[in-house]
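Heads up, the thing below is written out as structure tokens.
Of the protein chains in this complex, one is absent; all others appear in place.
What follows is subunit A.
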Amino acid sequence: MFAYVLRRFAGAVPTLFIIVTIAFFMIRLAPGGPFDLERPLDPLIMANLERAFNFDKPLWQQYLIYLGNLAQGDLGPSFTRRDFTVMDLFRTGLPVSIQIGGMALSIALVVGVFLGALAALRQNTWVDYMVVGTATFGITIPTFVIAPLLSLFFGVMMGWLPAGGWGTWQHMVLPIATLALPQIAIIARLTRGATIEALRSNHVRTARAYGLPNYVVVGVHALRAAILPVVSYLGPTAAALLTGSVVVETIFGIPGIGRYFVQGALGRDYTLVMGTVVVIACFVIVFNLIVDILYAWLDPRVRYD
């Protein structure tokens, strides 16, 4: 087990390396630079700036310098937000995104699995139709429609919750709801399908034949099998949720890290873009690992090899 985790982390290094390399050269290929302003800078100042940030060196040398710094955990200074290093930005922004994303994830998991299992147990009744209908709704409507509508209704019209901003727990309700709703829908659908299949499977029939009480059959034997597709769905989703959503953070004005990639790419803030890519890649790698471990734990037929 421990050896397996170690091996997986060792395997992640080349993946990370390839991602960093592609991202580095792609963003550098884009025309323009971080110091392009409406009014061109004095050539002398430009030259000094370029020297200070190593832009005067050949690209491959800059790439090696970046890799060297990255290996030491240094993501470099931000070009668009002066006075901040990229690490500073993540240190303040990441906890905010993790807080919102983590809450949304937990709520989506609990509510989604519950609704999905309920619908499966009451298949083809009104409960089932309600859940499936709502799930279709939740999957179809995109976040950037839900978010402003929630903000409009609860924030502006009703005045129950702040329409945007950050600070108190009230500010977190709408963003979490926005993030959780589509995930609840998807998880409920996945759970429903898998539970229906699991209820028909041999091991559940055997459990029933043993005379186990219904809640044990469903709660232990059926759900354990039914949760597998949810777990594998959750890997990339958890990474995406925890690293912030650009739409939700823009609409609700949340100081998370979701906006950094778009802002960084537009402002040619090379280090910020690279930092975001590295952070997201790390999250994806870690969560895929967690998913694989959970998988083996849930399904004893899966072995780590």
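Here is the rule we go by: a contact is a pair of C-beta atoms (placed from the backbone, for glycine too) under 8 Å apart; a residue touches a chain by one contact, two chains touch by 3 or more; residues count from 1.
In the analysis below, contacts and distances are computed from a predicted model.
The chain dropped from view, which UniProt name applies: "Oligopeptide transport system permease protein OppC", "Succinate dehydrogenase iron-sulfur subunit", "Sulfatase" or "NADH-quinone oxidoreductase subunit F"?
Result for the unshown chain: "Oligopeptide transport system permease protein OppC".
For the chain not shown, which residue from A:F55, A:F144, A:Y233 or A:Y295 touches it across the whole complex?
Touches the omitted chain: A:F144.
Specify the residue from the set A:A30, A:L59 or A:V110 that touches the hidden chain.
Counting the whole complex, the residue in contact with the absent chain is A:A30.
Looking at A:L6, A:A52 or A:V156, which residue reaches the missing chain?
A:V156
Using the touch rule from the top, list residues of subunit A that touch the missing partner.
Given the touch definition above, subunit A has residues 15, 18-19, 22, 26-27, 29-31, 132, 136, 139-142, 144-145, 147-149, 151-152, 156-157, 163, 246-247, 250-251, 261-262, 265-266, 277, 280 touching the missing chain.
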